[in-house]
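The structure's right below; bear with me while I get my questions together.
What you see is the complex with one protein chain gone and the rest in place.
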Amino acid sequence: MRPRILILLAGLAAVLLARNLYVILLQLPDHPRQGPLYRIILFHVPAAWIAFLGFFAALVASILYLAKRNLRYDAFAVSVTEVGLAFAAANLVTGMIWGNSIWGTPWTWDARLTTTLVGCLLYAGYLMLRHAVEDPTERAKNSAVLSIIAFADVPIIFFSIELWRGQHPKLEVWRGEIVAPGYREMLFLNWAPLLLLAAVFVAVRMRQEVQQRELEALRRRVHAL
Amino acid sequence: MRAVEAAGVWKFYGDFPALREVSIGVEAGSCLALLGRNGAGKTTLLRILAGLSRAGRGRVQILGGDPGEPHTRGRTGILGHGVSLYDELSALENLKLFGRLYGVAEPGRTAREWLERTGLERARDALVRGFSRGMRQRLAIARAFLHEPAVLLLDEPFTALDDRASALLEALLREAVAAGRTVVLSTHQLREALALATQVALLVRGKLAYAGERTPEMLEDPGWLYGRYGEA
Partner (left out) sequence: MRFLRQSLTIAAKDLRSEWRTKEALNSSVAFALVILLLFSFAFEPTEEQTRQIAGGLLWLAFAFAGALILNRSFARELPNDCLDALIAAPLTGAALFLGKLLANFVLLAAVELISLPVFGIFYDVNWTRQLGPLLEVMALGTWGMTVVGTLFSALTVNLRLRELMLPMLVYPVMLPALLAAVQLTSPLVMGQPLAGDLMVWLRLLVAFDVIFTALALALVETVLVR
């Protein structure tokens, strides 16, 4: 993607985000029961969606890479995984902040949060594997396999932790509707700038990855002379 | 149908091309000597022919089939840089293992025959760990040949062979070629390889600089090819 388009998109995302923040902080009412900190859910939930989308995109890119062996798919896969991981981490942190405010404790082994944590571990492992392999083709192939396994595992992990929690209910897990007025619309509105931001990050990362690979190849050529 | 055929083969490590548009053909009953400096791509090409690596672009056929197919691999014998033998198994066990994997009819009997042929019958039940280097080399040769492969791929096989093993390998290769089997071997040791070869190919930085018949001039002056077609 050309830099100008990226800057435009980033600018658009910034504007939308600024507008949303204004509404969120100054116009939306506090949640009747949960107070002012409840607003964090407007970032917590979209972050989870975007992370999931990122990991799904990584799965598709990984399968495509193994089928076509074109390294652009690999560059895309690592970019969406990194961005997805960043948003998953954001989801975790906002979840803990919010949890602390309503439950008094930041961690309750809630199935969704725990699955997000394990997901972060899995995909952090993906990034670590990439660092450990030097040859770009081997790296692409091995991380593609890992991406497929990780994505297949996530639903199983979620199910197993839900099951476990069902047998050890520690704290009441909030599953209710978003009650306060204006929040539901805001939730969907906040999706757009965050997704735009994610797309910009992915594009930037992808460019970086492609350039890094070209540099490696040039370096190798020089050594071969 | 040629026994070994590579058409327009490219191999990339990331964006770096280790092999560039390499096309060679080897008829059955011939022996191709693959020459080139270190890093020219000889090992890369041999690995692709052996099914250990995939070509980035281009087509490779061994005996009319894809080198990755189990059926094709069963008719190929390889001898790489390492001896590919298990230190904790005996000579006999090693050969029987590979015999079984390659679907040899009577693995035990074939293994014993090859041990005799390579002069290792007395070390039959000894663990490979205790073998001298020469013994390992001879056992590796037995491993590569025991399933009577139609195509033999050898990566610098004469390097660091002692006299006995060297003579053994030379005799086996001559026998194989005479029996109509195909041999591709990469080498630095020009003399032995060129004596056996019917065809020669020179790789320079991943590209094929020369491919053709092995001429008597090459035998007289093994360095001639490098001088004429090699790097500037």
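The first chain written gets the first letter, and so on, giving A and B; residue counts start at 1 in each chain.
Criterion: a residue touches a chain if its C-beta (ideal position, glycine included) is under 8 Å from a C-beta of that chain, and two chains touch if they have at least 3 such contacts.
Computed from a predicted structure; not experimentally measured.
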Per the whole complex, from A:97, A:121 or A:215 the residue touching the absent chain is A:121
For the full complex, which residue in A:129, A:192 or A:217 touches the chain that was left out?
A:129
Of the residues listed, A:6, A:66 or A:89, which one is in contact with the missing chain?
A:66
Of the listed residues A:15, A:97 or A:156, which contacts the missing chain in the full complex?
A:156
Which residues does subunit A use to touch the chain missing from this display?
66, 118, 121-122, 125, 128-129, 132-133, 137-138, 141-142, 145-146, 148-150, 152-153, 156-157, 159-161, 163-164, 167
Contacts from subunit B to the absent chain lie at residues 47, 50-54, 68, 70-71, 73-74, 76, 78, 80-89, 93, 97-98, 100-103, 127, 143
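In this text, only the chains that are shown with their structure count from here on.
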Between subunit A and subunit B, what distance separates the C-alpha centroids? Give it in angstrom.
49
Residue ranges of subunit A in contact with subunit B within the complex:
69, 71, 135-137, 213-214, 216-217, 220-221, 224
Residue ranges of subunit B in contact with subunit A within the complex:
12-16, 39, 54, 56, 205
